[in-house]
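The complex is shown incomplete by one protein chain, all other protein chains being positioned as in the whole.
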Amino acid sequence: MLIWRPDHRPTSEGGRARAAARLALGLLLLALALFALALISLATGARAIPLENVWAALVAFDPNATEHRIVWDLRLPRTIVGLMVGAALGLAGAVLQGATRNPLADPSILGIHAGASLAVVLGVALLGMTQLSSYVWLAFAGAGLSMLVVYSVASVGRDGATPVKLALAGAAITAVLYAIINAILLTSPRTLDEVRFWQVGSLSGRTVDIALQVAPFLLIGALLALATARLLDGLSMGDDVARAIGQRVGLSRGLAGLAAVVLAGASTAAAGPIAFVGLTVPHVARAIAGPSYRWILPYSMLLAPILLLGADVIGRVIATPGEVQVGIVTAFLGAPVFMALVRRRKLAAL
Amino acid sequence: MIPAMSNKHQLLAAGLDLAYGDRQIVTGLSLTVPPGKLTVIVGANASGKSTLLRGLARLLTPTRGAVYLDGKPIHQMPTREVATLLGVLPQTPIAPDAIAVTDLVGRGRYPHQGWFRRWTTEDDAAVAEALNATDTADLAGRAVDELSGGQRQRVWIAMALAQDTQLLLLDEPTTYLDINHQVEVLDLLTDLVRQRGRTVVVVLHDLNLACRYADHIVAMKSGHIVAEGSPGDVMTEAVVADVFGMPSRIVRDPVSDTPMVVPIGRHHAGSLEGQAKRGVAVTY
Partner (left out) sequence: MSMATYAGRIRTLRHAAASRRRSTSLALLTALGAAFALALYLGDYPIPPLAVVQSLFSPLTGLTDRSVDFIVLQVRLPRAVLALLSGASFGLAGIIFQTLLRNPLASPDIIGIAHGASAAAVFCIIILGWTALAVSVGAFLGAILTALAIYLLAWRDGVTAFRVVLIGIGMAAMLAAAISYLFTRARLNEVQQAMAWLVGSLNAARPEDCIVLGGAMLVLVPLLIGLVRGLDAMELGDDTARALGATVERSRLGLMLVAVGFAAFATAAVGPVGFVAFVSGPLARYLLKGTGRGFPQAALVGALVMLVSDLIAQHMLPAVQLPVGVVTGACGALFLLWLLMSSGRSGRIN
C-alpha cells in the first residue's frame, strides 16, 4: 500500500479551517484558469480569432459574422466536449486509483480503452455504424467488460490484484483486444478508414450532438464519482480498517468502479481513447490537495480539463492550419510524466 | 562427518558508515567478529542490525570505512571468492515458482561450480547433509511453495548450509518458526560453531534466545553499538533500558545459566516492585 505523507497537516481546528479555505480558493483559481483556457481554445485554430471577437460571439452573437459562426459551430462544441471529457477522465482516474489503491490505475492502462475500441470497431464492421453518436452504448459495454476481465486476470494468485499485476494484466488484455481489432481492420478497409481517425483520440469534428449525447452520462458519472469521495477515503486505509469503521468494501469498490467505467466509457465514446490524463492528473491533485478524496476529486475534475484543453490548443498551434490530435499530445506529455513517477522513490515502495 | 577445522578467517568492520540513498543508518561502526564463535546482533527495529549484517555480507557498499575479510577490503575481492568463504541468508529470500526443495538447496552449491565443473558427488553430499541437518530430508522432492512458513525457512537455511562456507551470516532466521524449530535452528548453528569451527553471525529478535546461544552479543541502537561482549556482561537492565527503552529485570535462566530478560510493562510495574519491597518471594 502506498502511504502518502502530507506535508503540512494542520491538526488544530483553526488550522484545518484555514487549510480548507486555502483549498477552496485554489479550486476557484483553477476554475478561473479553466475559463481562460476555454476562451483561448475558442480563439485558436486554423483562423486565429482575437479574444474580443470571441467574447462578442458569445454574448452578442451575429449569425452573419463568419468568426462568430466558427466559434459557435466548431469551436464551442469542441471546447465543451473537451471540458467534459477532461473532467470525466480526471475523475475516472482518481476514482480508479482510490478504489484499487493503485497509483498506476488509469483507463488506458486497465484495458478500458481497448475494450471500448473493440466494441466500436465491431459496431462499425458488423453493424455498419458510421456516426460517432451511435458508438456510445457500444463503447460503454466494451469498456465495462474489458475492465472486468483485466481485474479478474490480475487477481489470480495469492496476493490479489497488486499494482504491477494490474498494469500487466491491462497490457496483456489490451494486446489481445488489439490483435482482434487488427484482424478486423485488416479484412475490412472500410472499417479501417473509419476507425483510424477515431482511434487516435481527438476533439476535432465533435459537434453539439456528441456533446448532448454523452453529457447525461458524464453528469451521472461525475455525480456518482463525487459521491464516493468519502468511501474512497475509507478504502485508502485498507480493506480491514474500512470494514472496521462500518464501510461496505465490496459495494464501495463496485460503485467507484461503476462511476469510473461510465465516465471513461462515455469519454472514449465521445473523443476516442485518450491516454494518461486519468493517470497523471490525480497525482498532481494529490500533491496539491493532500490525501483526502474529498479534495482530490474536485481538483482532478478541474486540473484534467486544463491538461486536455491545453493539449488540444498545443496540438492546434503546432500544426496550423492542421492539428495534431489531442490524444497524441497527451500521450507524449503524459508518458514522460508517468515514467518520471515510476522513477521516483516514493512509488518504489509499492 | 567433516572434521572440525580451526577457523582462520577474520571478518571485521572499521569505521563503517552505511546508508540507503541519503538515509544514514549506521555511523562510524567498528566491529570485530570473533572467529569460531556464535555472534548475535540484537536491537530494536530500525536500529540498523539488518543493515549492519548486509554491510558485513557485502550486500551494501559502505559510504565510509570498510569491511575486511582476512585483512583485505571485502569490496575489492571478487564476488565468487567471497561467496566461497562467506554465506548469507537475507531476510526475505525469493523462491522461483514451483521450484523443488532439492533444487533450491542445490543452488547453494553455485559458488563451488562453474561452466565445466558441474554436479559432483561432493555437491550431492553437501546438499544431503544440509537437508539432514535442518530436518528437511523428507521434504526433498516437494515444491517449496507448498511448504509451511517454518518448513520453507528451514529449507532456506539448508541452502545457506549447502554453500558450505566458513563464515555464515543469517538475518532473523527464526522469525516464522515455532519455538521448537527456533531452538532447533539455534542448536544447529551452535553445532556448526562448536563441531565444525565455523563463524556464525545471526540477527535475532528474541533477547533470551540470544543470551542462551550467543558467545558474543552486539547490542545496537540508532546505528551504533551500545554494548558488546558476552551475554553476562552485555545484558544488563541498563542496556535493555537504553536499547529498547523499557524497564526490565534480569534473572538467571535456569536452563542455561545465562541472563534472562524479564520485561516490565505498565501493568506489572507496580506489583513487582511492591512485592519485592514487601519481601514476598515471587515464584511462578
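Descriptive notes on the structure:
Just so it is clear, A and B label the chains in written order, and each chain counts residues from 1 on its own.
What we mean here is this: a contact is a pair of C-beta atoms (placed from the backbone, for glycine too) under 8 Å apart; a residue touches a chain by one contact, two chains touch by 3 or more.
All values derive from a computational prediction rather than experimental measurement.
Shown as candidates are A:S108, A:Q213, A:Q247 or A:S300; the residue that touches the absent chain is A:S108. Interface note for the absent chain: among A:R16, A:R47 or A:R196, the touching residue is A:R196. Contact with the chain not shown here comes from a single listed residue; of B:A137, B:V183 or B:V226, that residue is B:A137.
For the chain missing from the display, the contacting residue among B:T84, B:T175 or B:S256 is B:T84, taking the whole complex into account. Residues touching the missing chain, restricted to subunit A, are 104, 108-109, 149, 152-159, 162, 164-165, 167-169, 171-173, 175-176, 179-180, 182-183, 185-186, 189, 192-193, 196-197, 199-201, 275-276, 324-325, 327-328, 331-332, 335, 338-339, 342-343, 348, 350 (touch as defined at the top). The chain not displayed touches subunit B at residues 54, 57-59, 79-84, 86-90, 92-100, 102-104, 106-108, 110-111, 115, 119, 121, 124-125, 127-129, 131-132, 137, 140-141, 143, 145, 163.
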